[in-house]
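A quick write-up on the structure given underneath.
Note that one protein chain is taken out, while the other chains of the complex remain in position.
Per-chain residue numbering starts at 1, and chain names A and B are given in the order in which the chains are listed.
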Amino acid sequence: MGDNINPTAGHDYILLETNKLTKLFPPVTANDGIDFEIYKGEIHCLLGENGAGKTTLAECLFGFYTPDQGEILWKGEKVQINSPSEAMKMGIGMVHQHFMLVDTHTVLENILLGRDTPGFLLDERAARKRITELCDQYNVNLDPNALIWQLSVGEQQWVEILKALYEGVELLILDEPTAVLTPHESERLFSILKRMSQEGLSIIFITHKLNEVVQVSDRVTVLRKGKKVGTVNTWEVSKAGLARMMVGRDVVFRVKREKIVRGEALLELHGVQAQNDLGFLSVRGIDLTLHKGEILGIAGVAGNGQKELFEVLIGVRETRKGKVVLQGEVISGKSAGHIRSKGLSHVPSDRIKEGLVMDFTIAENMILGYEWSKPFRKGLQLNNKVIRTFAEESMDSYEIAAPSIDHLTGSLSGGNLQKVVLAREIGSRPSVILANQPCRGLDVGVIEYVHNQFLRLRGEGVGILLFSEDIEEILTLSDRIAVIYQGEILDVTDTDKADIEKLGLLMAGVKEIQDA
Amino acid sequence: MLKAFGLEVVKARKINPIVQILLIIVAVLVAFLISGWFISLTGGDPAEAFTVMFKGAFGNKRKVLETLLRSAPLLLTALATVITFRAQIWSIGQEGQLFSGAMFAYLLYRIFQPVLREGLLLLTVVVIGGFLGGALLGLLSGFMKAKFNVDIIISTVMLNYIVTTMLLFLLYDHKYWMGTTTYYPRTDPIAESSWYPILTSDSRLHMGFLIAVGLAILIYWILKRTPYGYDIRALGANPIATKFKGINIGRLIMITMFFSGGLAGLAGAGEVFGVHHNLSMEISPGYGYTGIIIAMVAELNPLICILVSVLFGGLINGSTILIAATGIHSSITFVIQALILMSVLICRALMKYRIRRIAHVG
Partner (left out) sequence: MWDEFFQAAVIVNILAATIRISTPLLLSAMGELVAERSGVMNLGVEGMMIFGTFTVWLVVFNGGTTLLAIAVVVLVGAFLGWLLGWLVIYLKMDQTVTGLSINLLASGFSIYMYRAFNIAGETVSVELLPNLSIPYLSNIPYIGQIVFNQSIYTYLAFLSVPVIAWILHRTKIGLAIRSCGENPGAVDTRGINVYHIRMISTTFGGIMACLGGAFLMTVVSSRFLPDMTAGRGWLAIIIVIAGNWKPARMIIATLIFAFLGALQLTLTTFDIAIPYEFLLVMPYVLALVALMLSRTRSAAPAKLAMPYSRE
């Protein structure tokens, strides 16, 4: 529970208010008649599932979108916010989930970009001074001359916040800020936010994580499918209550995972090392073993080497040292096609960029990577009959919602796209599946579906290596959990014996309790 | 600006194929209008010019066959462009590969003709030589991309200059290649027995045209129905996913550049052995670049390439008598060609968008 007992007392006035705010993206109504208000100095959470309309509402307040109906009142006066720069001028700032930073430029240059100062020269000296002041005020250590790509994710986020503070905002909106932070960094963020609210800054904090709501907010507004379900004082409500408001039914917190006896070793990693695109060693000697009928979850915040490790295993990145053995055969250094033919399939983290060809039909995507294998190929030609049969069967068994297999993949929703990928990867009857953030951006219903598929495969003896940033997902699905931090595996435990707190610390790199 | 009216510009879905062809027709008309304006600027009469050109291209049977003759190398270079551009391999080396094929074919002719004298075997050697000459040059660019990450655009353009300059040198300075009429850069004529067979008795139309059409159909089939064609299309649509799914991109690029170069090389051999009957710098007034235009106008469809090649062949054929009949220089065809390309591209780009009320599927 937060330590703000009576949030609205002592706060002068309502800073911002919306009345019946509606935003349409036909045929979807993203925001439906939302009444919302936030007081000066308040930390207010916007809670809801994926697609509830939280980000849309925020973007309306930030001027990125224009509401179709309803009004926005700022300090009691009706206003029209037509663009982000107008919002900034009014005093509203926003930190997005995907940072809007220029990686190859310095902190200073990023903050100076677009600043409305007289003349056409950049005033670096004044900017540097102000940045240092702000950092000192909030106890943050940051070099204005540092290049963005050299900073940690938490530091980059601080730069985004700095951008808003620099302009002197009165309302700061943060969209899922902890999605990319370690638990330790999240704690730091919370204390900074609390400090800000004490100094009179209002904060809207968008999240789907109940723990955070409870920890940091004064009040919380719950959105569901575009409508506001209600606004409550945080101290007056329980997590279960919030969950019920979010989803509309009692949430089943975990999918059922039965105990299975795991089989022999399937995939072994011995001292694997790899470099990332910038030439740094991001995978620093990993040993792992995946068994038949086992889901091994690799927990870790993005940027700790998962991407490179995944790419090594599927064959698109070279190892610098070490080897990978699949069912007795060395596969490190072999081509991706070869590895796939040996029974290792994968579900990539970015289905649109890495897993599918949007311009192709569904049927064509079903054989992506398998076009040279029989039975899809007959002699020199593609065997259309076999391909179509396979595609139609897959559409059926995976309940893919589309008019036909000849439809372009580009028109499908995220969940259906992922189903196409799954149909293809599972359809090749692999012995190992690598899944990289398989449920990112998917709805609860589809997530449940995907999880059940994985459990089914596990029951059939397939070994699954699950890379996920969602610790709930890891706990739900995995038999064993490995924590990856800065390119190394810190620990591997059985899930039943796992301690969530210890896992969180490990993900943040804290190996010994004394360091916590 | 549009926002004020509650309107916005949105991407449209796939375009109806009939509309596509209509679009090409409209674009061609626009191109003729603008070039007609250029002609009048310089004192000519556009209507007269275009009539002369049309008659010169399609006026009677012999002229039609001559048009087809002109379209053969164009079709081949267009096909060379199609298979690479479909994979988003931006090769503009068709011109250099054409010359390279011509040179290699001629070289093999000089080597084998004393031995083989004439006939089907020599002909085969020549055709293969044409293909290989272009193919190896294309492969070189592909190799530089696959192993050294040199942009294909840059390497093909550079190689174009290098190859054509080399040929210039050989024709001017090298005994083996120089003709006996010393000051004009071309080789001695090729023995008539080694010429490409003529298809009809009353024209110069040679077998190269049939080869080109046959290859167009073959390439259409390959792209649509074979795994290799699938790979090309996948690479063009999403190179990242293609890599992730295990397709060896470097190898795919090299193979495609090899075949592309070969097609252009065949065009070169055809011009040497079917039309000019010697090797010189004249054998291609930019056929390589025209092929690119044709492929783009035909939206990279091999079958439509056949039609557009005939159109452009007509343009070239029809313009040969222009200067005598009307005083207008034949280089107007280059202008018309470029304008057709630009107006087709612009029309196509405009068609991708529709104006409608502000609303989009988020």
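Following the convention adopted for this analysis, contacts are C-beta pairs under 8 Å (C-beta built on N, C-alpha and C of every residue); 3 or more make two chains touch, one makes a residue touch a chain.
Here the structure is a predicted model, which is why all the values come from computation and not from measurement.
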Query raised in the report: Which listed residue, B:V26, B:L121 or B:L168, touches the chain dropped from view?
Result: B:L168
Requested in this report: Over the whole complex, note the residues of chain A touching the chain we left out.
Outcome: 64, 83-86, 88, 96, 100-105, 109-110, 112-115, 117, 120-122, 278-279
Report task. Considering the whole complex rather than only what is displayed, give the residues of chain B touching the chain that is not shown. Result -> 38-39, 42-44, 90, 92, 144, 148, 150-151, 153-155, 157-159, 161-162, 165-166, 168-169, 172-173, 289, 292-293, 296, 327-329, 331-335, 337-339, 341-342, 345-346, 349-350, 352
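Rule of thumb we're sticking to: only the chains that are shown with their structure count from here on.
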Requested in this report: Using the touch definition up top, name the residues of chain A that touch chain B in the complex.
Outcome: 24-28, 30, 56, 314-316, 335-340, 346, 348, 353-360, 364, 367-369, 371-372, 376-377, 380-382, 384, 408
Requested in this report: Using the touch definition up top, name the residues of chain B that touch chain A in the complex.
Outcome: 14, 225-227, 230-231, 233-234, 237-238, 240-248, 359-362
